[in-house]
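Pasting a structure here, questions to come.
With one protein chain withheld, the remaining protein chains of the complex are depicted in position.
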Amino acid sequence: MMEFLLIPWVQAVLKIVVFVLMFVMMLGTVLTLMERKWMSAVQDRIGPNRANLGNFRGHGLLHLAADGLKSIFKEDTIPEGADRLLFTIAPFFAFVSVIVIWAVIPFAGPIGDFKFQIADINTGLLFIFAITSLGVYGAVLGGWSSNSKYALLGAARATSQMLSYEVFLGLSLIGIFMVYGSLQVGTIVEQQNTYWFGDLIPKWGIFTQPVAFVIFFTAMLAETKRLPFDAPEGESEIIAGYFLEYSGMRYAAFMLAEYIAIVGLAALTTTLFLGGYHVPWLHADGFHFLGGHLPLSPWLVAVLQLGSFVTKVIFFCWLTIMIRWTVPRFRFDQIMDLGWKRMLPICLGNIVVTAIVLLIYDWSTAAG
Amino acid sequence: MIAEQYLPVLMLIGLALGLGGMFTLLAIMLGPKRPTDVKRMPFESGMPTEGSGFRRYHVRFYLVAMIFLIFDVEVIFLYPWAVQFRNLGLFGFGELMVFLAVLVLGLVYAWKKGALEWE
Partner (left out) sequence: MEVFFYLFAVLATVGAVSVLLIRSPVYCALALVGTFFCLAAIYVLLSSEFVAAVQLLVYAGAIMVLFLFVIMLLNLKSDQPFALKFSIPKIIGLAVTVGILAQLIGVLNSPAAKVGPSGEYTIERVSAEGATEVVGRLLFTEYVLPFEIISILLLVAVIGAVVLAKRYVASGEEESG
């Protein structure tokens, strides 16, 4: 009776519903509120807490519903002289690029044949980055179709910035691929649960590739146009950049896509550099530490791994938002200088150093 | 079959397009529509809009895009190399050093010619 659950595409649909709709979309939506809450904490304020149902306020939780309803019933305007078709399809591109990432993110280790991952494709990250690179179209089309000077300037800046940092994103990952020898996310995560010095230090990306970690995280901030890289949409300079002319639900679409992008950034950083879902020293059959062994049932292991993954993701979401409220905005020329004149040479140097270290390491382990 | 593994990716693209469609439909169906001339004016910090929103941009934006294109292609050649690096050993390392050296030459040239300067 439950046999239909074994059909691959039924499983895929279920995983998409649970992982993407229930986890990612929810977390993205909640982040819109958490950002304002955390920001007010930084600024010594209480933050949004006014929306209420009778006496129930829920510390501002009702603002989520209030914001959603308000965007739905806001007037939907399209400026004069805008290209209506392009104006309409631009938000679609924004969604595609932030949602497809989730195809390759593993949420927990496999139990038997069942993977907590939507698709463990062989070219994994390469393919996903190929599709995310289409996200630029959202900015270009949205800005250009609006017939607004600010929007066009925002689009030009957004495109230059996203294109530039895509290069450094790719280059920083080369080191990871060299160390783990695969583009497949499942393999990369599995390899991060091997250890140095017997059982002691896990080979997480942050330990094997510390420079790449810093560059990757910075480049991801720039890709998602978060502060300090938000010159393309700086409110006090060019209002909102390329989606300046959007209103109501279309504006909400861009905003939601940005928050989902933050969750995606957190998940990718976790997966590649913080051991993904792994808890240190926890293997499929329980804990192994300094020769000791504590057996655990596979389901308990999966639950622990899910918890570890979610915790790490939320940590990086928090870090991203804290960076926004701590660091001032860079000027656009500073952003470009940082990229092409600092990060690019560091990336290339990192690849060369990684190659030499790996050669020596492999040679020394082979020699004895 | 490799292609079957990509079915979920296609589903996710469908989901994303569906979401976009849902938001757009909600905006069109439920949002009120009372356009006035002032509302339809492209925003210009409260001043009356002057001229069209389109203007020509500085050539440095194209320059960045072109340099990006070249380095993007370079990165793509590094992917298969990185995956095979530990099997290729010293020989693969030498190959890549030659490849990178030529590209660094290009980078130095662009740098010296001021193509990376924003001002």
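Order of writing sets the chain letters: A and B. Residues in each chain are counted from 1.
The rule is simple: contacts are C-beta pairs under 8 Å (C-beta built on N, C-alpha and C of every residue); 3 or more make two chains touch, one makes a residue touch a chain.
No experiment lies behind these values; they were computed from the predicted model shown.
Q: For the full complex, can you list every visible chain touched by the one that's not shown?
A: Per the contact definition above, the missing chain touches A, B.
Q: Tell me which residue among A:W38, A:Y137 or A:Y180 touches the hidden chain in the full complex.
A: A:Y137
Q: Tell me which of A:I105, A:I118 or A:A155 is the one touching the absent chain.
A: Once the missing chain is taken into account, the touching residue is A:A155.
Q: Mind listing the chain A residues that contact the chain we can't see here?
A: For chain A, the residues touching the absent chain are 83, 86, 121-123, 126-127, 129-131, 133-134, 136-137, 140-141, 144, 152-153, 155-156, 159, 163, 166, 182-184.
Q: Counting contacts across the full complex, list the positions on chain B that touch the omitted chain.
A: Here the touching residues of chain B are 1-4, 6, 10, 54-63, 65-70, 72-74, 76-77, 79-81, 83-84, 87-88, 91-92, 95, 98-100, 102-103, 105-107, 109-110, 113-115.
We adopt the following convention: only the chains that are shown with their structure count from here on.
Q: Between chain A and chain B, what is the separation of their C-alpha centroids in Å?
A: The computed centroid separation for chain A versus chain B comes out at 16 Å.
Q: Can you check the complex and tell me which residues of chain A touch chain B?
A: Spelled out, the residues of chain A in touch with chain B are 8-9, 12-13, 15-16, 20-21, 72-82, 88-89, 91-92, 94-96, 98-100, 102-103, 118-122, 126-127, 131, 144, 146-152, 156, 159-160, 163-164, 166-167, 170-171, 174-175, 177-178, 181-183, 239, 244-245, 247-250, 252-253, 256, 332-333, 336-337, 340-341, 344-345, 348, 351-352, 355-356, 358-359, 362.
Q: Given the complex with chain A, which residues does chain B contribute to the contact?
A: For chain B paired with chain A, touching residues are 2, 4-9, 11-13, 15-17, 19-21, 23-24, 26-28, 30-35, 37, 39-45, 52-55, 57, 61, 64-65, 67-68, 71-72, 75-76, 78-79, 82-87, 89-90, 93, 96-97, 100, 104, 107, 111, 116, 118-119.
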